[in-house]
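Apart from one protein chain that is not included, each protein chain of the complex appears where it belongs.
Chain IDs A and B follow the sequence of writing; residue 1 opens each chain.
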Amino acid sequence: MTTTLPPAPARENDDGTAAPPALALRGVTRVFGAHTALDTVDLEIAAGEVHCVLGENGAGKSTLCNIVFGSLPPTTGEVLLDGERFAPSSPADALARGVAMVHQHFSLVPTLTVQENLLLGRGVRRLRPDRAGLAARLAAIAETLGLQVELDARAGDLSVGARQRVEIVKALLDDPAILLLDEPTAVLGPDEVDSLLATVRRVAAAGTAVVLVTHKLGEVMRVGDRATVLRGGRVAGSGPLAREGGAGTPGAPALTAADLVGLMVGREASSLDPVLAASVGVVPTAGPSHDGGPEAPARSGTPVPAQGPAQVPAPATGDPVLTVRGLTVDDADGARRVDAVDLEIRPGQIVGIAGVEGNGQSELVAALSGALPASAGTVLLDGVDVTHAGPRRRTALGLGVVPEDRHHEAVVTGLSVTTNLLLGRLHRFRRLGLLDRRAMRAAAADLTDRFDVRTASLDAPMSSLSGGNQQKAVLARELSLDPLRCVVAAQPTRGLDLGAVDDVVAHLRTAAARGVGVLVVSSELSELLVLCDRVHVAYRGALRGPVPTDAPDARDRVAHLMTGAPA
Amino acid sequence: MIPTLTDLLVASIALAVPVLVAASGELVGERAGVLTMSVEGMMLTGAFASVVGATSSGSALYGVACGAVAGLLVGVLQAVLSVVLRADQIVTGLAANALALAGTTFGARLLLERGAPVPGFSRVEIPLLADIPVLGPALFRQTGLAYVLIAVVVLLAILTSRRTGWGLAVDAVGEDAASADRSGIPVLQVRFAAVLVVGLLSGLAGTQLALSEVHTFTDNMTAGTGYLAVVAVIAGSWRPVGVAVAAVVFGLAQALQFTLPALGVDVPFALLVMLPYVLALLAVAGFVSHSRPPAGLNTAFVRQGRAA
């Protein structure tokens, strides 16, 4: 379902008019230690426009938001609001000056009700919160924007979409002059994205300057008036957008989607692997000429990235390596998180699980890895019942797991790279009861070489590695298990830059080509569609589908399932 | 039998008041996300300062002021360490307790004369109510300070309930400091203030113990009462009424070591001494799985500008 978007508002101060921009950054630089996150960034945003800030992970988008919202001071440079210097020392300062922000991971206190959360922003210094004033303002927002919230629900109990709505209402409560949205669509389903983008346009139409930070091109092209692309902390390019439906600005050369991809990754859009193109939100078919068979969705047998080994389509005929029957997981409070899931993966298959976050994917992966007990159902690994086995036994039977939360569960950040790689197999490095450090280092060196993990030293703490290299280290550990029958990868590309995404995808495909069954859980639907053979959809703990990815209408069918509509 | 039982109840309730007062302060601190283990030290310092103040001025009220200020000062120390310097809250809390113990023991050698009279509070009977059999004297034959402190506890619970802006701010800061910060709440100020509340109430709790009950200062006179207050907050599941009940139960258990021998019951003294702590252990072991602490408890807040 698509929403009709209101037309773009006329921009008064496009070029050369006297009115100062609502928000301007002049030469803003931010340095962290030896790393420059933002490098002399200039930016101007006018009232009433939707200005998209694009860039890969690590390009500096979040740093930029944090500087404008007062969470972080710039190292040098200045921020101007309506032409006046603005140096907020805290979010409270920014809010007081009419700068509001919708945070990627929300700013709602989960144990408070929606009403209490909304009151937080309005005078908690007062003994009696202003409930009447809040109600009046909410009514106004409901009328102008059609946004309604359930006041008495606990924020933590809301669905992601509903929480997002509360977050936006909260940001709009004080009628901000500037609204920053940091990756607002990252956790939303397709229809929720539509309604969010419609809201964004309406907010801008009411005269607010909107900064939409994202790495997804599709949404930029749908709602943006102008775009600025960041790459490695610098402005790689900026300008008005050639909007879909021909709403481009006459005069200045408008940026197309292909231009933006080029600016974001620093190379031609056409040179991208389909998975990479998908991860920035360019639908392969919409892009220009594609060297690797543009129309056919990529499967595990289609061309792989240049550095990936050549592979033949893996036969998916062996006995299933992973069989899940009726798997049910209840949490400590008795709420059903995973509901009678059936799943079967054969050697060489890559199976995806899509879905809006919070639909039981995390719990499913935890149950498969042995971190959460199953309330009912069975899990067979290579024919062996492991339903009640702990992680150690599952690993021994050939189950590799790439956990969702890298810093929490996948690696011990304070320990060395060597220890992290070998922690699960320390017993192999014992000599006279003591650890044979030399043998450990040799084994670790072998793994880091094979998986191209770049580290200053094998003894360096894991925390000193970049996210991409940490993830590669996790893959090195999990894919070098012997035996290896099945890999469960949860959000394996989250937070990585394109180069690392490329490597991760190549490693997963190589594993599948070796006859390993691969299960990928991701909220990046586009990525799943090009990587997997078939995609299931997680919805309220149950799995729906599967949808074969070579079906011509695969994307629509999956998106449809994600809304909870009957298959 | 009846008069003795009444005496027992009077003494028991009186000894429960310090635990109650300190626990209600600690509750505010923990709800704001700061674990203040130094309640024990604050109480001891408050008790010491109140006795010094009362004896040197001859006025019990002056003693109360000294006790309150001393508790506040330890609160400032703890707040600077926990909130501003983001130090380990448990380690600094325990160290502050050790400092208070050693400091008051040292100070008592220098400043207090053994056996000198200490101006204190005597029991005030509330007419009519105190005539209710058994319970009447227990509840309505306490010192003036005790009545005032109970009023303070009730007032604090009302002022920091979820219905008030302050209560909302306290809970938000303790539950999810990052979100509170992004909502414009001054996280560090709220937490600092919460620790000061802990200090003030604990100082007053110590004062009550010294000036209303014991009427003197002895080394380590709190002897773990502050820790019982901390445990009462857990056992009470971070809810005012639950905390009050737990605090009173612990206080009563503690009082038994004085009242049972007075009743002529022959129980080894050491068993009575360990009773409140055994109860506290059972309480945390039993209640833990049914309640949830503030998510940000014992976690220092630093604005993370860089994280996603």
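Going forward, contacts are C-beta pairs under 8 Å (C-beta built on N, C-alpha and C of every residue); 3 or more make two chains touch, one makes a residue touch a chain.
Basically, contacts and distances are computed from a predicted model.
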item: Per UniProt record, name of the chain withheld from view ["NADH:ubiquinone reductase (Na(+)-transporting) subunit D", "Cytochrome P450", "Phenol 2-monooxygenase" or "Inner-membrane translocator"]; value: "Inner-membrane translocator"
item: Contact set of the excluded chain (shown chains only); value: A, B
item: Touch with the omitted chain, as defined above, among A:442, A:460 or A:551; value: A:460
item: Touch with the omitted chain, as defined above, among A:20, A:98 or A:424; value: A:424
item: Per the touch definition above, residue among B:6, B:237 or B:299 touching the missing chain; value: B:299
item: Which of B:5, B:241 or B:284 contacts the chain that the document leaves out; value: B:284
item: Hidden partner chain, touching residue among A:128, A:388 or A:450; value: A:388
item: Residues of subunit B in contact with the chain not shown; value: 35, 77, 80-81, 85-92, 94-96, 98-99, 101-103, 105-106, 109-110, 224, 227, 230-231, 234, 268-271, 273-274, 277-278, 280-281, 284-285, 288-289, 293, 295, 297-299, 304-308
item: Subunit A residues touching the omitted chain (full complex); value: 32-35, 37, 56-59, 61-62, 110, 156, 329-332, 337, 362-363, 366, 369-373, 388-393, 395-396, 401, 403, 405-415, 419, 423-424, 426-427, 429-430, 433-435, 456, 460-461, 463-470, 494-497, 499-500
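By definition in this document, only the chains that are shown with their structure count from here on.
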item: Rounded Å distance between subunit A and subunit B, as computed from the means of their C-alpha atoms; value: 47
item: Touching residues on subunit A, where the partner in the complex is subunit B; value: 32, 37, 62-63, 66-67, 69, 71-72, 90-92, 95-96, 101, 103-112, 116-117, 119-121, 123-129, 170, 495
item: Touching residues (chain side subunit B, partner subunit A) in the complex; value: 159, 162, 164-166, 168-169, 171-172, 175-176, 178-186, 295, 303-308
